[in-house]
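Some chains omitted; the rest stay in position.
For clarity, chains are labelled A, B and C in written order, and residue numbers in each chain start from 1.
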Amino acid sequence: MSQGADADDAPADVVPPADGFVVPRFAGISTFARLPLIDQVPHADVAVVGVPFDSGTTFRPGARFGPSAIRQASRLLRPFNPHTGTFPFADHQVVDAGDIACTPFSSDQAVTEIESGMRALLERVPIPIVLGGDHTIALPVLRCLRALVGEPLAVVHFDAHLDTWDTYFGASYTHGTPFRRASEEGLLRRGQCLHVGVRGPLYDIEDLTDDSDLGFRMLSTPFVARIGAEETADAILALVGDAPVYVSIDIDVLDPAFAPGTGTPEPGGMLSRELLAVLRHLRGIRLVGADVVEVSPPYDSSEVTALAAANVAYDLLSLLADPRAGPAYEH
Amino acid sequence: MSQGADADDAPADVVPPADGFVVPRFAGISTFARLPLIDQVPHADVAVVGVPFDSGTTFRPGARFGPSAIRQASRLLRPFNPHTGTFPFADHQVVDAGDIACTPFSSDQAVTEIESGMRALLERVPIPIVLGGDHTIALPVLRCLRALVGEPLAVVHFDAHLDTWDTYFGASYTHGTPFRRASEEGLLRRGQCLHVGVRGPLYDIEDLTDDSDLGFRMLSTPFVARIGAEETADAILALVGDAPVYVSIDIDVLDPAFAPGTGTPEPGGMLSRELLAVLRHLRGIRLVGADVVEVSPPYDSSEVTALAAANVAYDLLSLLADPRAGPAYEH
Amino acid sequence: MSQGADADDAPADVVPPADGFVVPRFAGISTFARLPLIDQVPHADVAVVGVPFDSGTTFRPGARFGPSAIRQASRLLRPFNPHTGTFPFADHQVVDAGDIACTPFSSDQAVTEIESGMRALLERVPIPIVLGGDHTIALPVLRCLRALVGEPLAVVHFDAHLDTWDTYFGASYTHGTPFRRASEEGLLRRGQCLHVGVRGPLYDIEDLTDDSDLGFRMLSTPFVARIGAEETADAILALVGDAPVYVSIDIDVLDPAFAPGTGTPEPGGMLSRELLAVLRHLRGIRLVGADVVEVSPPYDSSEVTALAAANVAYDLLSLLADPRAGPAYEH
């Protein structure tokens, strides 16, 4: 019932989250999952970091408040993940690295600033779990991770949209274009990238042929709904193999019922339990970084979007931890 | 990436929606899908038209603001429907015909006014996609289409409720009675009408026997959830055959999680992706008109209901367009 | 169409809910389902009773307004349940017994007061359907029913959480501990109790071993989602057999999309139609009492949570009525 067992097995120097049996979950300064701040521990292995930028958005803004809202919602997270048998905060030091500051006035300048901030962070912590912000931020993160890893990355992209459009109003850096830029810049392993959960109207047939030319495969929402989470995860694992993988999760991959607080909601989406189940079945993936983006709190309702995002981040963190037990639940 | 390809193939005189790459989706006067107004084009084939009437409602009002809210939400629609391979705005001229004005003070008088307004519209445009308003409006629309088509219609009615009750507080024209009236008036093909998505408590067993006597069959929500969208669509197509069909979609066919903004919400409903999938599989149906009703914006949350309704209308429009490609996504 | 048929078959002295064809559903003082108050009838068989207590909550409070909100939402309920072929208000007298008053300032004192209020109620009406309030209230209710029935009870517990933790901040009586207390006090049939819909992070592996030691089995949300409602109901029926059963439904067993208005929301949950379907398939269960708890109206959105809870209570009431017809819908 206490965190004792967990702490016993953990490396001696790991600082765990605040204990919910001692400090109520509604008390205290809100870091992600009530983890220590990066400056409160001598060393960190994984950093949860916010990028509060939303000026790359084409419709509803507000994702600049995403990191703050996800932190608030993450207060409900607990140390043991029975779905995967892991203790995501115990095997190594996970910290909250705060937010990377960037200008809201120019997406070009912001991309540079985010890249610079992320590069500095990666000098201290090798694995980032990024809380957006809009999807623009994936590009500078990918640049940094490409450099850190030393080779192009496979991308597993959960999203209702392709995000491989070319430009909007002449702008190269927007929330609809990061993966085209990343592909053009040689950051991605063509043929080992895929979109999961795509659906809804497009601009033209060329959207799809362009996307394919850029090296992406695609599992649409109706398809995922039909084959189920386990088979979807298997398809993903088969594609990425042992490549270094970046998982990018636009919360609008969920149906607006599950994620109303987002910038370009698209009806007909995935259920939150489907998304979580796919992530839980990605055991063994070589995860080098990830993001959860497009949470727009002013459009959220009773925090359901932020809660979903916090749990998605938690299951990403679980992928980085070694199972100490088998899954506790029959699935 | 531009609408070029689309425009190239389209009939020379079709005026498309405003281009989302040139005018931001949050800018400009809100017509449905940013289509031209009926008076801005010389000719129209399909009209999206609002009927802002909600005084036939027995519980929560507000659907008078439905057309306005659906138009706002429809700004996110794009020209190409990859689920069906169609360009719903390109094959023929689709317009926004504005709203049919009617009194809010009497459902009897309003039914007459709506009928008159709809008759006038049908003299200009043969196919209406009607945005309600409450379900009362289906009756005057059916009267006009029955007259225009020259024969009774099959009705495919998506709804949590039967809407074949007789009277409320002595009133014949309410949102719970349109299909009884329509059946009594000889507007319907008995035996080729059906309810899809029915569920929840009724008044009495007779509700069901009456409904059957009026010529309706029924696919309940639990049944649809079990057999899936494709089989549901097949059952519908088998029933209506090549009859002229009116599709009437009460947004409360969706679960309140997907459509909180409605007048008589009923838990346990369809998912939005199920409803969209059924519509997408109705390829070949002989659609002569349709409605999307009971969107009540004051009860909506972050526009999720209006977004669902806008996409439902979009897929109805897609049924009127010829596929130029196969479905782009594996389903 | 009228309630005539129903009333004809009903015992002569049963007072039905107000008739929705005569008094609009938005009019009148709100009792549950517009039933008579306990003091307005000479005799009652089943009582719907509120327990507006939420000071056992560890995160979001507000469930003290749950009974009031569920009553408001229950105005849409109608007399005939076509899913089970039952008239839940017609076979015997169902009443609204109002609320059991208790202090909000001490969970210890409140548990005593609730127990006392419930004992008094059970002297008048043998079967309670309790509207919470937070989950703390299940303990005093179980104490009373254990005494009334004269033997330990099987518990069918729908919840995202185990609620078998030991203490929070030293307190024994909280919304996370009622079933450990109940097990310790000998109120439960060990081995015939189970959790349905469990999911999400825990504190430690011991949470599960403790729970098992206390006599609970477990059907997780992913498992239930996979096997379906009917098989889930069969597994429950097989476990409880002909034992007297208490059904306890924490509304957070539903996904936050379906039940945002709750204290400790957990993404990845059940759909409302799945929960309703499980209940409808529990035909034959020996139900001696039930609760629907953790509806927190300040976090609700357009009443979707309260509506779900009202319908859950309605299907619990339906389990107490004899079917007069087979299910009206193909499932």
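What we mean here is this: contacts are C-beta pairs under 8 Å (C-beta built on N, C-alpha and C of every residue); 3 or more make two chains touch, one makes a residue touch a chain.
All of these numbers come straight from a predicted model, not from anything done at the bench.
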item	value
Where 3 copies are displayed, count of copies in the complete assembly	6
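Here is the rule we go by: only the chains that are shown with their structure count from here on.
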item	value
Homomeric contact subunit A-subunit C: same or different residue positions, threshold half	different
Between subunit A and subunit C, centroid-to-centroid distance (C-alpha), Å	37
Junction residues of subunit B - those touching two or more other chains	255, 257, 271, 301
Contacting residues of subunit B [partner subunit A, same complex]	1-6, 20-22, 24-26, 75-83, 255, 257-258, 271-273, 276-277, 301-304, 307-308, 311, 314, 324-325, 328-331
Complex contacts: residues of subunit A adjacent to subunit B	58-60, 165-169, 198-208, 210, 218-223, 225-226, 255-257, 260-261, 264-269, 271, 299-301
